[in-house]
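All protein chains but one are shown at their positions in the complex.
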Amino acid sequence: MEKFVYIALFAPLVSSLFAGLFGMTPKKMFVGVIASLLLASSFVASAILAYHVNLTGSGIHVTLMDWIGAGDLKIPFGFIVDQVSVSMMVVVTLVSTVVHIYSIGYMDHDKSFNRFFSYLSAFVFSMLVLVMSDNFAGLFIGWEGVGVCSWLLIGFWYHKPDVSPEINPSISPSWAANEAFIVNRIADLGMLIGIFILYWNVGSLQYDVVFAELPNLANGVLVAAAIALFIGAMGKSAQFPLHTWLTDAMEGPTPVSALIHAATMVTAGVFLVIRAHPLFMMTPEVSYFIASLGTFVAIFAASMALVNRDLKRIIAYSTLSQLGYMFAAAGLGAYWIALFHLAAHAFFKALLFLGAGNVMHAMHDELDIFKMGGLKKAMRWTYIYMGVASLALAGIPPLAGFFSKDAIIETAFNEGTFILWAILVVTAGMTAFYSFRQVFLTFEGDERYKEFGIHPHEMYKFVLIALAPLGILAVIAGFFQKTFQGFVTDLLPNYEMSEHTHHLAMILGAVVLVFAVGGIALAWIKYGKGLKRNEKVENGFFYKLLKNQYYIPQFYAEFISKPYAMISEIFWKSVDMKIVDATVDAIAKTIHTTGDSTRKMQTGNLSNYLNWMGVGVVILLIAAAITPMLG
Amino acid sequence: MYEQIAFYLFSVLTVGLFLVTVLSSNILYAMTSLAAGMVLISGLFFLLGADFLGVVQLIVYVGAVMALYAFAMMFFDASKEIKEKNTSSSLVFLLGGLMAVLLVLMFAAPILGENIQASYPPEVGATNPQAVGLVLFTKYLIPFEVAAVMLLVAMIAGIVLAGKKMDESLTTMDDEEVTLQKDKK
Partner (left out) sequence: MIGLNHYLILSGLLFSIGLVGVLRRKNLLMLFFATEVMLNAANIAFAAASHFYGDLTGQMFAFFIVAVAASEVAVGLGLLIVLYKKQGTLDLDDLATMKG
């Protein structure tokens, strides 16, 4: 079984290096094909591992080599394939395989075709390191690795110039990439501090050692470690207040948004909370905070999605919102439900994004849904895919989203946190509304694109076929809820609804369903027959507040970025130039003047040199004579 | 008693002769005194029981090296007085004197490390040349061979540099002249 672990892990690395060989050359079709095949082999290996783990009920633990050994610090390069990591592996490799195949079609006309595949595979490798590592150090390496790949991929079209935020809220791909990277750095500091706290108090970074030692630690230490680790998770999963980067990250190519900013990387924070569940279970106050924050982000992000006009940003907000759901579940202790929603969400959200990519491709990179409409004639399959994904997202039975999201909402009810429950139910309604607002504005109604002279066309056949697995999974994944629960609860604590909740399950589900169907119906009434703009609403306070993302980006720019730039300038001019640079310059000048004045020794006359040599010999002799006297 | 007399005699004479070598402006005097000083040094070697080294000193230095210098002197036509703008003597004698004082002070001090272990003591019952031969061709065989190669290299270098035709040398010519030279042959 060990060899499957290595195949699953290293096939993406090989793919990345192979594609990297051709990074600077013009498009080569075989690069994409081979990368996709390698990713597919990684998926197959992961699936075999999942089957094996399911069969034996125990994980596979391999140690590749000793990685860091310094004093008492011993970190092996070890990997663990257990129920949690193998479910993540299957999801990651499946989605990335589909995205790789999709990218062959999507990046068809891009001159950096090969480079794209190199980055994409490198991302998958980093993600697998993150997921499979058996210690916090390896997790952190993968964590940083996905951060770097995310930076590379968001800024993939780095040559686009900067524009003002009024025209494009994310200014430019390179700006968005830097924003994502810097915001993640802030959060990673928290994560590092958490890892340090654990290491100081436990003396190891291995998961099993750390978790076994937890009951012996003081409560304060546990809370500090949990908070610090969660700050790391907040950055990677774009939770409030570090959420701004995720929507700006939509500047990257759409397959990137589908893979990284919907299905895999942003869920790393949830994965971290699930992975470190023994720690979070022992700190109920932190867990409750996580649940509350998750719920807040769910409704907060959904509200911004209500009014946005950008096809990809709407999906990005919905991703944020769904991540909030996952954190709510994880915070309430229902770790398996969080993981289940993570997997189901990965399928339908990736599908939604890739569908949006098809639309973008057809509309020549136009993203404003107010300029679309009536695309269903030209793009029937994309309409079906996006419709299915949106139904799943909205939580309509029997699609995947219904089972996973309903379970989370039920958990909130079961825990007696009725406020969270109410918010989550309302959010479910909002989710349904904004998803179908987007779908109807894009595919139904009048054909507004005609006045812009665009002739939309359907995506390549093979791309549509490649999307089929995601489409099927978005439909049927929910039926495996019980199987999945049985599988992962070998490792994770089981979470069952109480008897009381169980009786009410039907009613609760019905409430959620009413909200979801209501949202869809509202979307149909408002947008089903075409776009009717209402000036009065659009100029209203709430509309503007939501449209400007609660003015948070402006707030950050005014109160964080600008003062920081000012302080930097002051430090540059007074400290750097006058102290640091001056010191360095003084050293250089001293050496220069010394050299300049002693240059006269170099007369070019050999006998002068001999004299100097004699002087040197005498000085050395004096030194030799004095040394023994000094002892 | 004789040893003491011999040591002091040889020492005084050597120092005097070498001073002449260093200070005389007549090259002939300088060379002659150098040769004489070296003969006396070989006497010191005999006093120290290093018979073979003394003989080598006589043959190599006094015989070969001095002969070379003599030929060189004739080549340079330096038998006449040499006009030198010697370096300001105060600096030279200051440095030399300082050095001498320091070295004398250091060597006059009692020698530490009395219990030095001899790594290659002379064979018991062997004469000095025999003992030297035994060590030289066993423990120092490789340095000996290397020295032999070095001497060969030096010989070839000497021949190439000095050349058969003493009035022209390949090393001072341009490439074109060298080819011209070849064509002539």
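To keep things simple, chains are lettered A and B as they appear, and every chain counts its residues starting from 1.
Following the convention adopted for this analysis, contacts are C-beta pairs under 8 Å (C-beta built on N, C-alpha and C of every residue); 3 or more make two chains touch, one makes a residue touch a chain.
Worth saying up front: this structure is predicted, and the values here are computed from it rather than measured.
*Asks:* With the missing chain put back, which residues of chain A would touch it? List them for me.
*Replies:* The missing chain touches chain A at positions 599, 602-607, 610-611, 614, 617.
*Asks:* What chain B residues would touch the chain not displayed?
*Replies:* These residues touch the chain not displayed: 3-4, 7, 11, 14-15, 18-19, 21-23, 27, 30-31, 34, 37-38, 41, 44-45, 48-50, 52-53, 56-57, 60-61, 64-65, 68-69, 72-73, 75-76, 78, 82, 84-87, 89, 91-93, 95-97, 99-100, 103-104, 106-108, 111, 116, 118-122, 131-132, 135-136, 140, 143, 147, 150-151, 153-155, 157-162, 166-169, 171-172.
The rule is short, and it goes like this: only the chains that are shown with their structure count from here on.
*Asks:* Note which residues of chain A are touching chain B in the complex, please.
*Replies:* 607, 611, 614-615, 617-618, 621-622, 624-625
*Asks:* Over in the complex, which chain B residues touch chain A? Could you list them?
*Replies:* 87, 91-92, 95, 98-99, 102-103, 105-106
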